[in-house]
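Only one protein chain is missing; all other protein chains are in place.
Note that the chains take the letters A, B and C in the order they are written out, and that residue 1 is the start of every chain.
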Amino acid sequence: MDCCNTKNEKIKVRTEEEKKNIITRINKITGQMNGIKEMILNDRYCDDVLIQLSAIDKSIKSLANFILDKHMHSCLIENINNGNYEIVDEIVELFKRFQ
Amino acid sequence: MDCCNTKNEKIKVRTEEEKKNIITRINKITGQMNGIKEMILNDRYCDDVLIQLSAIDKSIKSLANFILDKHMHSCLIENINNGNYEIVDEIVELFKRFQ
Amino acid sequence: MDCCNTKNEKIKVRTEEEKKNIITRINKITGQMNGIKEMILNDRYCDDVLIQLSAIDKSIKSLANFILDKHMHSCLIENINNGNYEIVDEIVELFKRFQ
Partner (left out) sequence: MDCCNTKNEKIKVRTEEEKKNIITRINKITGQMNGIKEMILNDRYCDDVLIQLSAIDKSIKSLANFILDKHMHSCLIENINNGNYEIVDEIVELFKRFQ
């Protein structure tokens, strides 16, 4: 069982490989953000800064899609198999948040 | 003159206040990313992670809008006053990148 | 059974109420588009036209969310209950298309 709904909070047990993939992506995004900081400190041209920011925006969406994909292939299926259909509304809400 | 187009590269001279505002936002976003890392290491539920990621996405867009606003009020006006209209295409491209 | 996968194509049987809701939204969007056409023919100012276009963009996303919500509450659950998990990938793809 990947998704547990304990008394206090829901959790999601991820494989080591999955965690490693996500942490690597987060570190990359943090590195990109530090790159932007350098650009600002060095008076770099706005257009170059904004192009970099749009690249970070894409990295974040790509990370979100990766997590969502794993979420739907585990928690969503697991919950539907258990007759817990509220998770469908949860995912529709996520859909709206990232539009 | 805020925007200089030197032989090798364009630069943008920002005020100390502007730089400080941007750096503060970047530090906040980096802090949010580290928060996501903690959530992953602690097996936090996907939906909570994804809601946080959508908040970061909004922070990045807000930072981009701040930089663009300053850019248009300085470099854009300056360039148009100097008859350099190519900057208009540059901004239309940015518009598409963030759509 | 709402979703049938016949030899030639998948179909989705919608209730009359659902169809009526969707058709009403489509007619409204088509009306908004005709409004834009009038604005162009009457030399209306670009900013006003673009604000109207952004409103249409929101109407389309809202229609997409309505259809997706119904889709997930019927076809998705039905397919998962039948062990057809490919539908999950289909929805992840939609997520990306509307980002």
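One rule holds in what follows: contacts are C-beta pairs under 8 Å (C-beta built on N, C-alpha and C of every residue); 3 or more make two chains touch, one makes a residue touch a chain.
None of the values given here were measured: they were computed from a predicted structure.
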**Which displayed chains the unshown chain touches** = B, C
**Complete:** Omitted-chain footprint on chain C covers residues 3, 9-14, 19, 22-23, 26-27, 29-30, 33-34, 36-37, 40-41, 43-51, 53-54, 56-57, 60-61, 63-64, 67-68, 70-71, 75, 90, 94, 97-98
**Complete:** Residue list for chain B contacting the dropped chain reads 61, 65, 68-69, 72-73, 76-77, 80-81, 85, 88-89, 91-92, 95-96, 98-99
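Throughout what follows, only the chains that are shown with their structure count from here on.
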**Request:** Identify the chains adjacent to both chain A and chain C in the sense defined at the top.
**Result:** none
**Request:** Please state the rotation angle, between 0 and 180 degrees and to the nearest 5, that superposes the Cα atoms of chain A on chain B.
**Result:** 180
**Message:** Using only alpha carbons, which chain's centroid is the nearest to the whole structure's centroid?
**Reply:** A
**Asked** In whole angstrom, how far does the Cα centroid of chain A sit from the Cα centroid of chain C?
**Response** 25
**Asked** Counting in whole Å, what is the centre-to-centre distance of chain A and chain B, each centre being its mean C-alpha position?
**Response** 20
**Asked** Which chain C residues touch at least two other chains?
**Response** none
